[in-house]
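Structure in structure tokens, see below.
Heads up, one of the protein chains got dropped from this complex, but the rest are sitting where they should.
Chains here go by letter, A, B and C, matching the order in which they are written, and residues are numbered from 1 within each.
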Amino acid sequence: MRIGILTGGGDCPGLNAVIRAVVRKGIGEHGDEIVGFRDGWRGVLESDTVPMDLGSVRGILPRGGTVLGTSRTNPYAVEGGPERVLATVERLGIEALIPIGGEDTLGVATRLAGAGVRVVGVPKTIDNDLDSTDYTFGFDTAVGVAMEAIDRLHTTGDSHHRTLVVEVMGRHAGWIALHAGMAGGANVVLIPEKPFDVDGVVAHCLHRFGSGYSPIVVVSEGAKPKDGDLMLSTGERDAFGHVRLGGIGAALASLIEERTGREARAVVLGHIQRGGTPSPFDRVLATRFGLAAVDAVHDGQSGVMVALRGTDIVRVPLSAATAQLKLVPPERYAEAEVFFG
Amino acid sequence: MRIGILTGGGDCPGLNAVIRAVVRKGIGEHGDEIVGFRDGWRGVLESDTVPMDLGSVRGILPRGGTVLGTSRTNPYAVEGGPERVLATVERLGIEALIPIGGEDTLGVATRLAGAGVRVVGVPKTIDNDLDSTDYTFGFDTAVGVAMEAIDRLHTTGDSHHRTLVVEVMGRHAGWIALHAGMAGGANVVLIPEKPFDVDGVVAHCLHRFGSGYSPIVVVSEGAKPKDGDLMLSTGERDAFGHVRLGGIGAALASLIEERTGREARAVVLGHIQRGGTPSPFDRVLATRFGLAAVDAVHDGQSGVMVALRGTDIVRVPLSAATAQLKLVPPERYAEAEVFFG
Amino acid sequence: MRIGILTGGGDCPGLNAVIRAVVRKGIGEHGDEIVGFRDGWRGVLESDTVPMDLGSVRGILPRGGTVLGTSRTNPYAVEGGPERVLATVERLGIEALIPIGGEDTLGVATRLAGAGVRVVGVPKTIDNDLDSTDYTFGFDTAVGVAMEAIDRLHTTGDSHHRTLVVEVMGRHAGWIALHAGMAGGANVVLIPEKPFDVDGVVAHCLHRFGSGYSPIVVVSEGAKPKDGDLMLSTGERDAFGHVRLGGIGAALASLIEERTGREARAVVLGHIQRGGTPSPFDRVLATRFGLAAVDAVHDGQSGVMVALRGTDIVRVPLSAATAQLKLVPPERYAEAEVFFG
Partner (left out) sequence: MRIGILTGGGDCPGLNAVIRAVVRKGIGEHGDEIVGFRDGWRGVLESDTVPMDLGSVRGILPRGGTVLGTSRTNPYAVEGGPERVLATVERLGIEALIPIGGEDTLGVATRLAGAGVRVVGVPKTIDNDLDSTDYTFGFDTAVGVAMEAIDRLHTTGDSHHRTLVVEVMGRHAGWIALHAGMAGGANVVLIPEKPFDVDGVVAHCLHRFGSGYSPIVVVSEGAKPKDGDLMLSTGERDAFGHVRLGGIGAALASLIEERTGREARAVVLGHIQRGGTPSPFDRVLATRFGLAAVDAVHDGQSGVMVALRGTDIVRVPLSAATAQLKLVPPERYAEAEVFFG
């Protein structure tokens, strides 16, 4: 078979592991031909392809990012986009597409499947907020980067008797903050799912100082205080209109410093969370996703996505996967709260 | 409540995270008293205890090993052992026991539960071979140590055009070899579940050399060749009768060198796989196990073990957990085989 | 002898290794008594002490920060400060002081030595800008943290075809940027010693994009553009008057985005550079500094500082050490420039 593969949206450790698995299994076991599209749907729109052979994927397993490149191009947002995509698929003789991506990329995939293209999706979101799969690859790596930062910050905080606020990724869901905070021994974890009370945070910080140690506050970039206006007063755009670093983290550190009367500092982990070599968990998960996607294609499936359920890789409808975000449920947040203060 | 806690068997990254979670939740939320027993069941036999308060568990989350110490003492293998254990529990007013351990430790737990002691077990095995739970903590850390070693060995192997054989833990089950091999891009993975054919291994090595790169062979310590006698001819005990390092790994490297006509070297990872700071996955899992064990105790449960199912922590009968080993199923091994050669 | 020890200024990986070495050598070889002062000179001013024995330093070698705490208190900036310091030294029977710190801490040490107190200093600056020593501990660790971040950022930058600007520590000297940039394969390195030309940076970025890869720009927090006013227009203080994150890094990313016409993102590494476990180089150097300081004290030295020259630990006058900053010389910067673009 002639199978097209592409990676869309934000990059994520493990993308190359998926690509490698698709190529190794497709070529090695089925004699498939694998066509890589550059930069996500942009490559499909513009017929920008790269032929993938066994040599193309040698050595890429431990590397972050994606050798295919990525973009946020959405063919359905482009004049005549869907038609051009279908034309490319037709002209290149692509018999199946394996798009690897998040909500947006898989949303396109869902519509293409509806339009008759054979599509098997691979879920990707570093935030771990895609429904229908226990975990997505990249998440464990991001949590690891954040946890290592927290491990480092404990000693510097304690030495200086200051609060450290660590801002991590998570615009809508707090999974990275939750796991990194639990793994790093954070004293407060703030997530988008639960608007927080600044005074409550300050109380935990003061309690921690009272024990002779210094607090670590982990906050999702999308976390919001109950008293929302307060934070927005710290303008968040620079002279060029770009969003500035240090939105919620810096603002919160300022408030904590004000109200505890002790120094506070913010650290914004930013892009180091999504770059670099994937963790073992992510390499295995991404590899298994890639293998399972090729299996699904050869089983004649379409409109499905591979997903993790327990230790099994299963197939779920693409539509279900993107129907709603997977948020941190209250009982999981309650686990982290045991360690507050 | 007065709750006893102990860690038995081989140490494992994450034990301290469990202990910390039990103490924080027990004391912080329920006002429990937590009694630590030193060195597993030995501490119970000999009433060797250490009182646990919030200060006892400060800073232990990122540390490997167990602050309680461990041993392989089995009270049922000791004259009058069970009676002494029951007497200790009675005399100290222990209302519930939380033993953290593997097959042996939980086997004792099962019998004590049968004898009327309230027991909630926490599963621990670095080999990931306990049934009834998707994963045990420590496993992900061990896989990570092995994967990092494999990452390192690729470049030295390629530079010298030699085969590198990496022997990892796994006496009865090949989970560490499977995951580390898949994550590290190994060219052959050998596990106890599937006796291997030396000539098949050699063929994969030669194929790899043919591509201009050098092979990495990952082998579980418990893997066995089909032609078993061959390997046993390389005596495995030293002058003092102790088991020597380099059983299967060294023997296999010798055979590969003989039959490929190119240098081969063995690396035995040994104890570095089980020591050191736990991975984020293991810290979160171990913490959740500890919290759930306290919940189970306060829910009046006994004879159960906490376990991971998907993303949930559930309770399963202790007896079921230790009934049989969880082995690598053929379909999982087949996933690794896609990348052989 | 009765020896006082203290750590002042910003914390640094390796401080605990110095403290441990002083205690182990002083107590173990000389039968000294070691008195720890809490939070740098504040502890001396306020007679806030902690007795140090072999148990106090067990397990602290791999830990970042300082078990003694630190502060920026300067007794010479406090009314009656010097008198109180001398009174403390007298009253506690301190025969020698080992202050571990940077310019400020050692400046105080110099004046106390002049006032008759026996003082042997240990140099500490994460920025590596203290004269008279080849390296200071903490620097290698900071470079390592920054290099790992750059390693991670390469793949995410390439995947998205965007520039990544990494802001590292270095207010007056660019050593961290220079070494991390060379080690991480940065395409531009900007340091305080050499005001930069924004258009030159942009040209390097465009050249890099032209090769099919994405640029990494490493910038010291203290680096300044030639056209200085331009940058200052991006206000750097938040609503509470605290310095905001993302000074030069964020401003530069904005300019690069404007002028290359491609996305640019900034990452500010901040405090993770100074926390956490020290690198092997720093642990060995810090340990040797501590041992040598005790030797110097017992040799009757005062007003000196231990220092690294090649592979030897030597003694230099405290005054010389703090006379001027050690800046990156042009020929070292030229080495990095070979790899620009």
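Everything that follows uses one rule, which is that contacts are C-beta pairs under 8 Å (C-beta built on N, C-alpha and C of every residue); 3 or more make two chains touch, one makes a residue touch a chain.
None of these values were measured; they are calculated from a predicted model.
Enquirer: By the document's own contact criterion, which visible chains does the hidden chain reach in the full complex?
Expert: It touches the following shown chains in the full complex: B, C.
Enquirer: Among B:R171, B:H207, B:K226 or B:H271, which residue is in contact with the omitted chain in the full complex?
Expert: Within the whole complex, the residue contacting the unshown chain is B:H271.
Enquirer: Write down which of B:I5, B:V85 or B:V145 is the residue touching the left-out chain.
Expert: Only one of B:I5, B:V85 or B:V145 touches the chain omitted from view, namely B:V145.
Enquirer: Who touches the missing chain here, C:T136, C:S279 or C:Q301?
Expert: From the options C:T136, C:S279 or C:Q301, the contact with the absent chain belongs to C:S279.
Enquirer: Please identify which residue in B:E95, B:D158, B:D295 or B:E337 touches the non-displayed chain.
Expert: Missing-chain contact among the listed residues: B:D158.
Enquirer: Name every residue on chain C in touch with the hidden partner chain.
Expert: 21, 24-25, 28-29, 58, 61-62, 134-135, 140, 143-144, 147, 151, 179-180, 182-185, 211, 213, 277, 279-281, 283-284, 287-288, 291, 309-311, 335, 338-339
Enquirer: For chain B, which residues lie in contact with the unshown chain of the complex?
Expert: The list for chain B reads 7, 10-11, 15, 39, 63-66, 69-71, 145, 148-149, 151-161, 164, 233-234, 238-240, 242, 244-246, 249-251, 253-255, 257-258, 265-268, 270-272, 274-277.
The rule we apply is simple: only the chains that are shown with their structure count from here on.
Enquirer: Taking touching chains as linked, do they make an open path (line), a single closed cycle (ring), a hub with spokes (star), an all-linked set (complete), or other?
Expert: Contact pattern: an open line, chains touching in sequence.
Enquirer: Averaging each chain's C-alpha atoms to get its centre, pick out the one most distant from chain A.
Expert: Max centre-to-centre separation from chain A belongs to C.
Enquirer: Between chain A and chain C, tell me the centre distance in angstrom, where each centre is the average of that chain's C-alpha atoms.
Expert: Distance between chain centres, rounded to whole Å: 34 Å.
Enquirer: Please work out the Cα centroid separation of chain B and chain C, and write it as a whole number of Å.
Expert: Measuring from centre to centre gives 40 Å for this pair.
Enquirer: Note the residues in chain A that touch 2 or more other chains, in rising order.
Expert: Only 151, 277 qualify.
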